[in-house]
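Take a look at subunit A:
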Amino acid sequence: MGKQILFVASLTMLLVAALGITPVVAVDPVKIGCHGAFTGKYAAYGMSTLHAVRYEVAKKNAEGGIKSLGGAKIQLIEMDNATNAKDSVANHERLGTNPAVLAVIGPCTTPMSQPVEPIAARYRLPTVHSITTLDKIFEHGNEYVFTVSVLASRYGATYASFMVAMHEKYGLTLNRITMAYPDNDYGISVVDGFKKGMKKAGFDKNIVLDLPFNWKSKDLSPIVLKIKAAKPDFHLQVAYFADGKLYHDACYNLGFHPWQVGGASGFNHPKLWKTLGEKIGGATIGNKKTFAYDMAAFDLPNAGRDAWTKGFTAKHPDITVEMNLLLGAMAARFVIEAIEKAGKRDRTAIAGALHSLTLEKDDPRDLAGTYKKPGPVWMRNGKPNSYGYIAQWEKGNGRWSKKTLFHPLMGMLAVPKAFR
Partner candidate 1 sequence: MLVSVQDITAGYGSVTVIKNISLEVDRGEWVAVIGGNGAGKSTLFRVISGLVRPRSGKIYFEGRELTALPPHEIVNKGIIQVPEGRMLFPKMNVIDNLLLGGRNRRARNNVNESLKKVYDLFPILEKRASQEAGTLSGGEQQMLATARGLMALPRVLLLDEPSLGLAPLMVREIFNSLQILNKEGMTILMVEQNVVVSLKNAERAYVLENGEIVMSGSSKDLINDDRTKQAYLGI
Partner candidate 2 sequence: MDITIIAQALIQGLMLGAIYGLIGLGITMVYAITGLLNFAHGDFMAIAMYLCLALFTHFNMDPYLSSLIAVPALFVLGLMVYHFLFRRVLKAELLMVVQLTLGMVFIIESSLLLTFTADYESVPNILHAVRFSLGPLSVSGSYLATFLVGGGAGAALYWVLQKTDLGRQIRAISQNKDAATLMGINTTRIQMIVFALAIALLGLSGSLTTSILTMEPYMGLELTLFAFIVFVMGGVGNFLGTLVAGYLLGIADAMGSLFIGGHLGAMVPYGLFVLLLLFRPQGILGAK
């Protein structure tokens, strides 16, 4: 008798347990691919994206998964392309041919992003790049390819409108304009945008030095010497982290501190102070005449980003929150939101949902603070609706931080230090 009761009881318990588990098991997880350069030359960029994407996915799963799909959990498929095009293509194809994969975040940086564009089209695979800036990729009007980053040409346009604004508002002379940039896809595209902008304002004749340089160089003194010799009124410097550091070192050594605006990690990376040292950094990027392009205006109020940063830092105190990380997080957020919105496991529907994503002014979903124009996140031709800021480094409360000065749509937001 006792044994029978025990048997029935355990059978009932098993049944209840099974019923309890079954609904959870029944919903297949939603698979999202994330691939990029996690090893190799560009690993710094790839890893930033990956950290942010992992964090976003974990957060969404902890909140109960995709609600419109019955609380389906998100499963991230991570793939490394070791910074080479052939593995990038192989990865994308692998994700494309897996019908369970609904969208892909990455790959970041142009050489890995450019070759996967046709594959995204072939498999109708929504692909959201985080820091891919080359205009050319988006000019085909591919409905499945997106980026959350500012495009290289728009960097250039922002530099141009900033220079013009400085001229018109503060009377800075623009008789001699110089520009130095890495002679790769990024540098050339930025400068193309800049030249177009200057031409519109009628200053293109004043560009006296057009200086592409080898960004893998071990010393930029000769470049700085050439710029110095051109006696610029205003200088445009495009630089990555390593060559940016070399540039600032050389400027300091040669006692050259022009009015200048610069972009990319060579001017706005939070780590610059650590690597340059307080004195050199203070004398060059911290001086009153140097301006940095930034895609995340850390000093402007942005509730969404502050909350995000707080959450992220609590979990990963050792990872610096910088632009690439924020862009990676945004790419992940948009993808998740689009799946939620599409409400079905269909790639075309998700791509459509991505196209219809809109942002209001000061939208808390905009982590970088670069989407200042209300409207769709993605424009018709696939280009993002995003703009960067021009900022200036300032020392306050014993630490250096960036103060946002200028936005191409809003004009001057604050008075530059030199004129205060």
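On the choice of candidates, all candidates are chains of the complex that A comes from, given by their letters.
Observations, loosely collected:
In this section, a contact is a pair of C-beta atoms (placed from the backbone, for glycine too) under 8 Å apart; a residue touches a chain by one contact, two chains touch by 3 or more; residues count from 1.
Note that this is a predicted model, so its numbers are computed, not measured.
This complex places one of the candidates 1 or 2 in contact with subunit A: number 2. By the touch criterion given at the top, residues 39-44, 46-47, 183, 211-214, 216-223, 225-226, 228-229, 241-242, 245-246, 249-250, 252-255, 271, 275-280, 283 of subunit A touch candidate 2 in their complex.
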